[in-house]
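For this view, one protein chain was removed and the others were kept in their places.
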Amino acid sequence: MIRLEKRLHPSRALTSLTPILAVILTMIIGGVMFALLGKPPLESIRIIFWDPLFNPQFAAYSRPQLLVKAAPLILIAIGLSIGFRAGIWNIGAEGQYIMGAICGAGMGLAFYPADLFIIFPLMVITGAFGGWAWAMIPALLKTRFGTNEILVSLMLVYVAESLLASVSSGVLKNPDGMGFPGSRNLQQYPAAANSELIANTGMHWGVVACFIAVIFAYVVLTRHLQGFHIRLTGQAPRAARFAGVNPHRVTILCLGVSGALAGMAGLFEVAGPAGQITIDFNTGYGFTAIIVAFLGRLHPLGIVLAGLLMALTYIGGELAQLMLGLPGASIQLFQGMLLFFLLATDVFTHYRVRFGEA
Amino acid sequence: MTQTLLSLDGVTKAYPGVVANDDVALQVGHGDVHALLGENGAGKSTLVKMIYGLVKPDSGTMTLMGHPYAPPEPRAARAAGVAMVFQHFSLFNALSVAENIALGMEAPPAQRDLAAQIKTVSETYGLPLDPYRTVGNLSAGERQRVEIIRCLLQNPKLLIMDEPTSVLTPQEVDILFTTLKKLSAAGTAILYISHKLDEIRQICDRATILRRGKNVGYCRPAETTARDLAEMMVGSSFTSPTRKPREIGDVVLHLNDLSLPAPSAFGTALKHINLTVKAGEIIGIGGVAGNGQDELLSALSGEVKATADSVVFNGTSIGDHPPGQRRSLRVFSAPEERLGHAAVPDMSLVENTLISTTSQKDMIRNGFINWPKAREFAEQVIEAFDVRTPGASSTAQSLSGGNLQKFVIGREVLQAPQLLVVNQPTWGVDAAAAAAIRQALLDLAYSGAALIVISQDLDELLEICDYFGVLNAGSLSDTRPVEGLKMDQIGLMMGGADSAEAPQ
Partner (left out) sequence: MDLSAINPVLLIASLMVSATPILLAAIGETVVEKAGVLNLGVEGMMITGAVVGFAVAINSGSPELGFICAAIAGAALSLSFGFLTQVLLANQVATGLGLTLVGLGLSALIGKPYEGMKSPTLPALDIPGFSDIPILGPIVFSHDPMVYVSIALVIAVWAVLKYSRAGLILRGVGENHDAAHALGYKVIRIRLLAIMFGGACAGLGGAYLSLVRVPQWTEGMTSGAGWIALAIVVFGSWKPLRVLVGAYLFGGVTVLQLNLQAAGVAIPVEYLSMSPYLITIAVLVFISARGAQTAPASLGRIFHASN
């Protein structure tokens, strides 16, 4: 009979090894899945994980894409991880991302066609504000009424998507767009564009913000009292109250920060790689970031690695779609399985497996 | 001697790092009231878990009514006629008494019949219960009745009771003992686990004493003095903590009409509590669990805010101050729940010091944590309070109950509080650690601090406190000097709203 015995200390070694184990397991099962779809398994895995980085034919194009795809994931995931550590589940980051993009783009377009250096910073601030405000809705409802933030933040994603559709064809519609829905293209408006800082690396302002966020999160979580309070709230709420932590403040802080970061990610995306506000502007980064947060063990440095890995699966997935006709949805499944395997292998970090009778 | 009902021979059970039971022999006769005596950690719980089928012995044999007895699970034990009332009840708060009892039975009759049976049996044995009441609304004593009735409805031959009186008022203890005597007279044997010597001498025919997992002797409690029993339990001469005469200073704390609503559906409201504590004084607050102890500590620690003037410390109204602010005024507290409230199970001892020491000891500068200083403090506590642990990096949950409690109390004491409030300071703690903690509290008072000790252990309170009061359903009785206080006076003080009449 197999039993699980709680460890006295969570195993340090396994905490770092389990994500790797999860990735390997996913690759194996993923390979099986591809074989079932009639695609050569080893080649598929190679195309997804190896080629975008090292294959001379594609790497020059796809390597910069890595940072482009990873930056919003990491930025959002950093914000989410702080909340998750406190037991505050912001599932609606996708909605905050959209609102940040709408508000930020709106701010930029309001200035069109002026050319002031202040425009872009203002857009960033407005984007952060938009995401922050959208996250304040579940935050205030939770602190005031005790309403569950999971469902509220999630419902607001659908509301945000409706708003996105509305403004694409309405308030933000491009007057020179010949009647097509969608805003003016921000990439073509230099003062508002989030352009590449170093050519061919994919590094735009969003990537910079991402690095700053990572460093900031690391310092706060390990060295600052607020970070300690956040960890305390998640691990032992009664002890947190005993220590004098105000649970409402933690809720508002965590949701606010994750909302702001998601909103900023939305702005960087709409002013950068996406270029314009359209009905289908959002591509699920807010949800994938949840996987990134868990895969990175809610640790800032882990999140960077996890974000890069996820970005790799996106790019590799696109490549596989092109080269092998692999359906796009299989990558979504792949990412979901990664989360599942991580959760499964996580048990070994906290529990020891024992054989025999009780 | 009555015919043997249950016999254990050479029973051994070991866990990693500790031998819980070492070659234990035990004999219980039909209709006997047999005590299993030992201090915390002696192995009593493990032994009865084996009798009840929750745990399998590594070696040894058990015999029930002459047949080999090795229950694979509690269901088999119940089928064989063994029933158990645990110290921690297995009850479902949101369900009714009848539903709770039905869940504890193998094949319960239809609800209506069951309700009738419950009424009959509960009245026969003097433990009246209304089958339709929600269990969460019952007092601790009434909840125990549900557990007992649940067992009795199965007509057990052996009833095991684990520390049954820890949650009862003196009156309820009398009722329980009357019931147990009735059961014994009717032929049901009772295996009574306790560390309360006076009770065992009152009700038990025979006693088996366990110490560190071994059976160290039998005796007839009625023929043995409490002192001898205690020495058999602990193995060495008892030393009571030293009480030096203390200087009592000025009033440090005033509780003025402190009232708070119940924190949740199953909590207790605080009602008009008045109390005065002077520097150097130790006030003891007794009372069975569930009468407002947690709530009182929360009001004093600052976790729950009351009106500003209801708590006045050294002239300052602090009733609405949060915990951090109170700590900077040197008001400290130690809650009852070690893991989850006083300390975080998965965090190291170093991190656990931050929970209550943020305002002092230079550990925080501009919001940034000075980890080396925190480690230094943790090591200080470990050293001063003899906390047995590999080091300050050990997690809180890796410590034994006694050692963690020493750490938690030590953490507060080493911050030189002017007022320290502790809730159940030695609950579930082995005797040596308990004595050390009580000594630490006395020493703290001697150095001029004021102490409030909330405890269910009346012996403890009488040992170290100067004044004694009782919490009953959220109200605090007047405090009386401990000197000369008698048990029946205490019983009256604790009686209050839930005093029940014993049947004739």
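We just call them A and B in the order they show up, numbering each chain from 1.
By definition in this document, a contact is a pair of C-beta atoms (placed from the backbone, for glycine too) under 8 Å apart; a residue touches a chain by one contact, two chains touch by 3 or more.
Note that the structure is a prediction, hence the values are computed from the model and not measured.
Peer 1: For the chain not shown, which residue from A:Ile91, A:Ala236 or A:Leu308 touches it across the whole complex?
Peer 2: A:Ile91
Peer 1: Tell me which residue among A:Leu14, A:Ala133 or A:Ala165 touches the hidden chain in the full complex.
Peer 2: For the chain that is not drawn, the touching residue is A:Ala165.
Peer 1: For subunit B, which residues lie in contact with the unshown chain of the complex?
Peer 2: 49, 54-55, 73-75, 86, 89-95, 99, 102-104, 108, 264-265
Peer 1: I need the residue numbers on subunit A that touch the omitted chain, in ascending order.
Peer 2: Counting over the whole complex, subunit A touches the hidden chain at residues 4-6, 37, 89, 91, 141, 145-148, 150-152, 154-156, 158-159, 162-163, 165-166, 170, 287, 290-291, 294, 327-337, 339-340, 343-344, 346-347, 350-351, 358.
Please note the rule applied: only the chains that are shown with their structure count from here on.
Peer 1: Which residues, counting only subunit B, touch subunit A once they are in their complex?
Peer 2: Touch list, subunit B to subunit A: 55-56, 301-303, 322-325, 327, 333, 335, 337, 340-347, 351, 354-356, 358, 364, 367-369, 371, 394-395, 397-398.
Peer 1: Help me check something: in the complex, which residues belonging to subunit A touch subunit B?
Peer 2: Residues in contact with subunit B: 8-10, 223-226, 228, 231-232, 235-236, 238-239, 241-244, 246, 357-358.
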